[in-house]
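Shown here: the complex without one of its protein chains, the others still in place.
Chains here go by letter, A and B, matching the order in which they are written, and residues are numbered from 1 within each.
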Amino acid sequence: MISVHNLSKRYGGRTVLADVSTRFPARQVTSLIGPNGAGKTTLLMMLARLLSPDQGEILLAEQPVHDIRLADYARRVATLRQSPGINLRLTVEELVGFGRFPYSRGTLTETDRHAVADAIEFLSLTPLRQAYIDELSGGQRQMAFLAMTIAQQTDCLLLDEPLNNLDMKHAVQIMRALRRLCDEQGRTVVLVIHDINFAANYSDRIVALKQGRLHFSGPVADTVTEARLQDLYDLDFDIVRSERGRLCNYFNPQGDWS
Amino acid sequence: MSIPSVLSLGFVLLCLVSLAVGVKPMAWHALLSLSGDAWTTLTASRLPRLAAVVLTGVGLPMCGVILQQIVRNRFVEPATSGGLDAARLGLLVSLILAPAMGTLGRMLFALVFCLAACALYLAIVRRIHFRNTVMVPVIGLMYGSVLSAIAEFYAYRHNILQSMQGWLLGDFSKIVEGNYEILYLTLPIILVTYLYAHRFTVLGMGEDMATSLGVSYAVTAGLGLLLVSVTVAVTVITVGTIPFVGLVIPNLVVLYYGEHLRHTLPIVALAGACLLLVCDLISRLLIYPFEIPIGLTAGSVGGVLFLLLILRRNR
Partner (left out) sequence: MRRPLMLSSWVAVLVLAVVFVLLNSGLDTDYIIPKRLLRLAAMGLGGVCIAFSAIVFQSIAGNRILTPAIMGYESVYLLFQALLVWLLGTSSLMLMGQNGNFFASVLLMLAYSWVIHRWLFRDGRSNVYFLLLLGLVLTMVISTLTQFIQVTVSPGEFAVLQGYNEASFNRVRPGQLGYAAVLVLLVAGVMLRSRALLDVIALGREQALSLGVDYPRCVRQQLFLVAVLVAISASLVGPTAFMGIFVANLAYALAGTTRHRATLPMASAVAVGLFILAQLLVEQVLNYRTTVTILINLICGGYFLALMIRTRGRA
């Protein structure tokens, strides 16, 4: 489990995160939601230790993260940022192999090879094993990067807008994979996501930020409600509940929402 | 007091100071007789020099502005787009092929080379997908060094490498009556630039936007490159090369006045002239009675200004 306490971050004179305290329970999928500029990505980058907070503390299983060596942290928490614009000539298998770097520092052992093969298998990427990543489609490349993160075999995965620029099919594939990682392998997943419907249907817990502050957090059932979402996004919401999940409709505002 | 009026006042003062400074002390009262030694000094050396400095100081930032709009990048000027190197190559070719050719002929050579090189640069830059704006001038510098390599290849075979280095460096000390008049060609250029200012602004919004606003990209860009090439060719022939002026002035002006060229061009012109006048005075006074080439002072002053600009942006 990861918990954060009184996190603050300022860039220049602008406060991007102010006094945020919340927790990300183990073996759950938690979605960070909120309007643009709410500080979601900043918070995620701090969890990933890509940014350091000005104030406050992050605990990984009750241990302050800055006490953990970076190399050790990489075996417990893996991060995937928006598919980086890398034009490296690497095969999918080679890329996924990088996920084993925290363990083997570059020379793959038998265990590493198994982990790589498992990760590729898990995302059904086996046919693309030998394909070069600079020749893949955007969705396939995102899957390959996710496979690399999975091969890192960490308890916790952090993802920054993993669905960005993906078509519906790839988006569903990725979200299903994350759900399975949580349910089948007991991993903790934290992701920043813009699509409220994916967040509502695939996560256990919602953490909503607005203007750098924690707006609300809690299980999906308590948080994905008309009142709270309206308050968060300043939009009119109509939530349809069925056996197949929740559908948040904000496309046709009723009344005076400009 | 507003910045434009400070600039105008400074410009007038700088002009007067520039006229007064020189190795030969000026007897101002002697001027009243409208003849004699002092009068000759004034008309044969001081005034031509002042005119040359002001014309170059106005012309170079104009080139920078036009190129920056066409290429849509803040860091482009003749020195970072291969234009200067090409003009130098053209000059070299004219010297080797036709040593007896007059100034006008040489200028035409420099002009044609510069125009062709700028057009090719534009074609290259438009094809490349850039991830960072800094790469645009980097490509330009590389391109320029290829042109330089060709020039050096030539110069080495004809044993004029050192004198070629000399043309690289802007220098006003050799400006006297009779050898700088071609610089007046920049006057119509400045005028045309001002008249077309609006089109260049539109061009800066990109080809699609320009076309939808009824401005032909090809024609306007071609005209812009021609204006730049004439200015560069004329300057290289008479003065030599002066880096950074075309870069710093437009960037400074954009910071305070935005990019509507019709409004900013006069300020750009004035500021460019002032900067070059200051640099010229430094050149003449620093190791008085000797002179430092303007290319060096303008390069240093401009370089420092530019560094400050970047640092500011980076914060």
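By definition in this document, a residue touches a chain if its C-beta (ideal position, glycine included) is under 8 Å from a C-beta of that chain, and two chains touch if they have at least 3 such contacts.
Since we're looking at a predicted model, the values are computed, not measured.
Put simply, the hidden chain is in touch with A, B once you look at the whole complex. One of A:Tyr73, A:Phe122, A:Phe198 or A:Tyr233 touches the chain omitted from the figure, and that residue is A:Tyr73. Of the options B:Ile3, B:Leu16, B:Ala44 or B:Val146, the residue whose C-beta touches the omitted chain is B:Val146. Within the whole complex, the absent chain has one touching residue among B:Tyr156, B:Tyr184 or B:Tyr288, and that is B:Tyr156.
Within the set A:Leu90, A:Leu136, A:Val172 or A:Leu247, the residue that contacts the chain not displayed is A:Leu90. On the side of subunit B, the interface with the absent chain consists of residues 75, 79-80, 123-124, 127-132, 134-135, 137-139, 141-143, 145-146, 148-150, 152-153, 156-157, 161-162, 165-166, 168-169, 243-244, 292-293, 295-296, 299-300, 303, 306-307, 310, 314, using the contact rule stated above. Within subunit A, the residues in touch with the undisplayed chain are 48-50, 70-75, 78-81, 84, 86-90, 94, 98-99, 101-102, 105-107, 149, 152.
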